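Accompanying notes for the structure given below.
With one protein chain withheld, the remaining protein chains of the complex are depicted in position.
Moving on, here comes chain A:
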Amino acid sequence: MAAGVATWLPFARAAAVGWLPLAKKTMPRPPVDKKSRSDEILFVNVSGQRFQTWKNTLDRYPDTLLGSSEKEFFYNEDTQEYFFDRDPEMFRHILNFYRTGKLHYPRHECIQAFDEELAFYGIIPEIIGDCCMEEYRDRKKENQERLAEDNEAGEGGDAPLPPNSTSREKLWRAFENPHTSTMALVFYYVTGFFIAVSVIANVVETVPCRPIIGTVKDLPCGMKYSLAFFCMDTACVLIFTFEYLMRLFAAPSRCMFARSVMSVIDVVAIMPYYIGLVMPENEDVSGAFVTLRVFRVFRIFKFSRHSAGLRILGYTLKSCASELGFLLFSLTMAIIIFATVMFYAEKGTKGTTFTSIPASFWYTIVTMTTLGYGDMVPNTIAGKIFGSICSLSGVLVIALPVPVIVSNFSRIYHQNQRADKMRAQQKVRLARIRLAKKGCTNAFLQYKDDGGLQDHDSGSTALCVKNRSAFEHQHNHLLHCLEKTTNHEFTDELTYSEVCMTESLGYRTSRSTSLSSHHGSSTTCCPRRAKRRPIRLANSTVSVSRGSMQELDTLHVQKTTVVPQSRSSLNARTEDLKLNCDDRDFTAAIISIPTPPANTPDESLPTSPAFPGILRNSRSTTFNPDTVKISSL
């Protein structure tokens, strides 16, 4: 109910006296009001800025924070006021809502900050007044779209697949995001090349070449070198067919994929070839066959997978469908009107080209689009007058919907650019986060080195330890507790790699910085995936070199280009990989998951599901005496 209603309620109740003489039954007793009736001024202190208001004003909305007893939690007895540690600028608007009953949205504020304030004070955004509602909704939608785009960019392209993804999912991912793996990139460029080749071949085969010796007439090149062109066409179609079938196989939802625009284009591009194969060399049918060849030009649309600009154009046209429809409709109307007029105006002329109204359509279209071929020209004065009106109106009708389409295109294009920018910034941000994480761990290790974990009661704590903030002390204490709980200690990458270098690494594991390194214990610092194969002997690790798995992002082939793109960027340690891997041993993608440090080596560790696949690799089971080193700690 609006604010006004609360104010008028006493009046409405008083007016109920008018029902009393008519009442059929006795009236009920009124509710007992225990609260004091007198109005008082409340003091509200928001981050130092003091506001004062009547208590009644705040009581108007009893389901908000300020209108209910919830505000008592913020009452400060010493200063006899309600203290809120929030933004005073925003509070001004909130308080105005109580006073006037209308909530306004300040245009210069961030929409999220505003939403948070509203949520804090228990006010639902739906009551924003009509004057500001549109602006609020637009900003909110824009913000949500931007966030959704960010999420998509974060999750979509560059994140690694979850570990238990089938090859089908990996294949689909390779198709959709070619830059995630080299193979996919190669395939992407190859198909692009073949599309270009196919289109150029289609174009060139119609160019007249020099005639074969013995004939006079110029032949189109397609006839002269028909075999060559046929071979090229076959090669292209084979590639396209193969690509289409692979996509169909990999698609998560085959029905939806089959119905999508791109797949239709693919089918249309390769169908003519097969139909041409099937059809006999019949003169009657070859007319239709020639028509089919026209469809080969649709191969050029396959480029839209390769070009974002084309996709944007297509999307713009789709979203401007109504404007285009309007344009078409108004043009059609104008064409019909003017064609009719011109036909009747030119009817009397001898030998006129305006033979019928449909024939005049051509004249009207050519004139309205200001082309003016000149093949049909009016002769009569009336015809000329109407012809000039036609051309003037044509310019107007076409110029009207075009800016709408242009603005739509511009908006979508900028959105797309912003998405690319976001992706680039995301990478930088991830790198920074990684650095910060490393810094944090290093701080803890430094703290340990400085003897921070020792008893603080002894007066010999170093100055650098003492100077750390209380927060740091407590945080480090927490990490120390964790160490004690698991009986493992934190270490850094370098130390870890040094320890591990002494052992040959077979099963690659992923590590988080919370590694287990047992100084002098009889366990390995490289936790194995022991679930399937407890091959480790006591006090030693036997690792198999041939199955040296690397932490790769999907389908990356070169070991040196492993970029830690995964979310837990603390995987994929390039130094290790350089040390230990063989050029030959590339296996399919293993997405490693961070394994928590194991207390004992015999504990089963979470294995990556790719592991069974690796085990099936027969080489991984051989103990090659050349490369296995058995070390005992």
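Remarks
In this section, a residue touches a chain if its C-beta (ideal position, glycine included) is under 8 Å from a C-beta of that chain, and two chains touch if they have at least 3 such contacts; residues count from 1.
Assume contacts and distances are computed from a predicted model.
Only one of "Glutamyl-tRNA(Gln) amidotransferase subunit C, mitochondrial", "Calsenilin isoform X1", "Myotubularin-related protein 7-like" or "COQ6 monooxygenase" fits the UniProt record of the hidden chain, and that name is "Calsenilin isoform X1". The chain not shown here is touched by just one of A:Arg50, A:Arg99, A:Arg168 or A:Lys484, and that residue is A:Arg99. Summary of contacts with the chain left out: across A:Arg13, A:Arg50, A:Lys318 or A:Arg429, the touching residue is A:Arg13.
Where chain A meets the missing chain, the touching residues are 1-5, 7-24, 26-27, 29-30, 33, 37-39, 54, 56, 99-100.
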